[in-house]
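With one protein chain withheld, the remaining protein chains of the complex are depicted in position.
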Amino acid sequence: MWFNVKADLTYDFAGPAETMLLLEAARTPDQAVHSESLVITPEVPIARLDDSVTGERRAVFLAEGRCRIVYDAVVEVLARDANLRSAAAVSVRDLPAETVRYLMGSRYCPSDRFERFVDRQFGGLQGGDKVQAILDWIGAHFDYEIGVSDALTTAMDTFVDRAGVCRDFAHLTIALCRAADIPARAVSAYAWKLRPADLHAVAEVYVGGRWRLVDATCKAPIDGLVRVATGRDAADIAFMTIFGKAELAAQAFSIRRVRPPAGG
Amino acid sequence: MWFNVKADLTYDFAGPAETMLLLEAARTPDQAVHSESLVITPEVPIARLDDSVTGERRAVFLAEGRCRIVYDAVVEVLARDANLRSAAAVSVRDLPAETVRYLMGSRYCPSDRFERFVDRQFGGLQGGDKVQAILDWIGAHFDYEIGVSDALTTAMDTFVDRAGVCRDFAHLTIALCRAADIPARAVSAYAWKLRPADLHAVAEVYVGGRWRLVDATCKAPIDGLVRVATGRDAADIAFMTIFGKAELAAQAFSIRRVRPPAGG
Amino acid sequence: MWFNVKADLTYDFAGPAETMLLLEAARTPDQAVHSESLVITPEVPIARLDDSVTGERRAVFLAEGRCRIVYDAVVEVLARDANLRSAAAVSVRDLPAETVRYLMGSRYCPSDRFERFVDRQFGGLQGGDKVQAILDWIGAHFDYEIGVSDALTTAMDTFVDRAGVCRDFAHLTIALCRAADIPARAVSAYAWKLRPADLHAVAEVYVGGRWRLVDATCKAPIDGLVRVATGRDAADIAFMTIFGKAELAAQAFSIRRVRPPAGG
Partner (left out) sequence: MWFNVKADLTYDFAGPAETMLLLEAARTPDQAVHSESLVITPEVPIARLDDSVTGERRAVFLAEGRCRIVYDAVVEVLARDANLRSAAAVSVRDLPAETVRYLMGSRYCPSDRFERFVDRQFGGLQGGDKVQAILDWIGAHFDYEIGVSDALTTAMDTFVDRAGVCRDFAHLTIALCRAADIPARAVSAYAWKLRPADLHAVAEVYVGGRWRLVDATCKAPIDGLVRVATGRDAADIAFMTIFGKAELAAQAFSIRRVRPPAGG
């Protein structure tokens, strides 16, 4: 499927502040960016700090005063196999070296705390079946509700609170999978059919020999995710990090399905 | 300086369990490994999941029953400039892409929480001067004391408790530096002159265009650190991660200075 | 000084819900309630669960639908000695039995965590001098700022965040005093001259043989506080606890100084 994704952000910066954007479509094997533009007004030099391992694209610039950022891209999402059931567990010694870090606890996913719970609750399962059971359990026991969580909320908080938003569902999925020795990480994405339109946060797990996107919220189809940033948790994938002070003036994200060009 | 480092560990594994070792000397520009051996008894196949970016060496194997691990190496530590004063701050857009992740909060270093404190306490300083002021402040306000902290202790806990061990001092250094927009990470090392002999945990900060090891505990000279693992915090640099259950039977680390070979 | 205090609250209750009000002026030796009225519309039976030890007044009723609560009272605040300097420390064995509970950690004031800090920072001082030093230290190192804290914020969070509102300043004062073995508790009050008008949260410490109100925010004079609830921390002194669900429609608190009646 082909998508046109857009972000249109306007911020007011009190003084000059370095700003890092993580809102461009990632360059990964599971999607192809056919065209894109990133326009910052007023124009400023953009440094690229792209991550060559995850394909995450990072633009850094010095912002000042009113600043408008517009990103527009046409991206093709290649077929994703959403069926976890077929995916075998991967032993640690067969993991690619770069997946090891996603086994460890992180800012919002203190996975070391959940080992006993995971063992008690999902102990008899392996690989994709285990991940699916975790997703089902979260879906059955947690409310999707705005206002319960905030920027400090960890997977431990959410486990107790029994409610949260996409970010919290992703964090809990990640924490429980890592506690089961399954590499798991956070991904931000433009999400087709998500209502209201916004950047979405989902989890990605390494089973059956490759990374697979999963979404415990079930609010948007996996095939309609245009991935942006990849990291250990929300600390890594914020679409905008301002190393200074700024105020939001306006902000909109959108995604719509488009027809592939003839022969596309 | 040249060093001979040794680790000698014996564990009893209840059942077969994958085990990851992070205790070999890293392959980094600031040290040269002249000879080394890693012997696991009984012998098992070792998978290598080395990290090509940090030079961290990871050995993974399937352990069972009584298992003895002996590492022995001769390592030359190249000159390290411990003088932070000369080191300028690096703007985010001039950072190497792979340092960006070390600006973000992690399991034990929730740096987002310390921004106001850092701004109030160290606001007028930059770069290496700021790092030095942070190290001095920690040294003046915190007790090195065993028993106050444990495996769950975060930099936030330590900031309140006002005491901890090397790992806690490193975490607090890292959290405060990141809150000041200085990339900071955790490093484990064989530490010459450390009493009692043990693996040491220190911090590493990116100022003046390169990574620099720093140690708020002042318990071992920087020049005598043979670095092993590199990560966001203690969650990444444990010398042994057992994906299963085992009991420690015996454990010893040592480091001694050795004479370079003639012409070495 | 005499004051007229008023609270005027309107809530919409989804279904019938028990509701506890802690907004009437307390019956304590340091103030006299000369007249008062509590009117709930529509009229409902009110159960009184007043606390005979602290003088805190609690009204409990079953609310349903739209409910308006109006409290109006004339209260005389008797002279309060704000000078802490003259107040000696009280040894534990000389404390009144009912003050002992205010030495212990509570929901938002985990005072056990602050012992080393208090000893390092204020170790040479005693009694009222120690409390004054704590108040001064908080005033110098913390910003009064709305939006940093929320209903989950503890004194430990505030100690790290270096900012908060009256409730947070009170919690930190309480936690540090208890860590110094000084009984300390939380008090809600109508606060003369507080801008904007609202119920205020302050601390109360037991030194020099009696309880003394203190306010690290310095936003309202101690002599102008009409005390309402008394407890270990904010968990105990919420002006309204709804055992069910309701939405705020309107809410206003006020206090103005009034002339005592002739001969009053």
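All chains are identified by letter, namely A, B and C, in their written order; residue positions are counted from 1 within each chain.
The definition used in the following text is that a residue touches a chain if its C-beta (ideal position, glycine included) is under 8 Å from a C-beta of that chain, and two chains touch if they have at least 3 such contacts.
None of the values given here were measured: they were computed from a predicted structure.
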{"item": "Omitted chain - touching chains that are shown", "value": "A, C"}
{"item": "Per the touch definition above, residue among C:A197, C:A235 or C:V258 touching the missing chain", "value": "C:A235"}
{"item": "Selected from A:R48, A:R162 or A:K193 as touching the chain missing from the view", "value": "A:R162"}
{"item": "Listed residues C:D51, C:E145, C:D198 or C:D223, member touching the removed chain", "value": "C:D51"}
{"item": "Listed residues C:M1, C:A32, C:V60 or C:V258, member touching the removed chain", "value": "C:V60"}
{"item": "Absent chain, residues of subunit A that touch it", "value": "113-114, 116-117, 120, 141, 143, 156, 159-163"}
{"item": "For subunit C, residues in touch with the removed chain", "value": "18, 20, 47, 49-52, 58, 60-62, 91-98, 100-101, 104-107, 110, 112-113, 151-152, 181, 231-232, 235-236, 243"}
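Here is the rule we use: only the chains that are shown with their structure count from here on.
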{"item": "Chain contact topology (line, ring, star, complete or other)", "value": "line"}
{"item": "Type of subunit A:subunit B copy interface by residue overlap (half), same or different", "value": "same"}
{"item": "Distance from subunit B to subunit A - Cα centre to Cα centre, in angstrom", "value": "29"}
{"item": "Multi-chain contact sites of subunit A, meaning residues that touch two or more partners", "value": "none"}
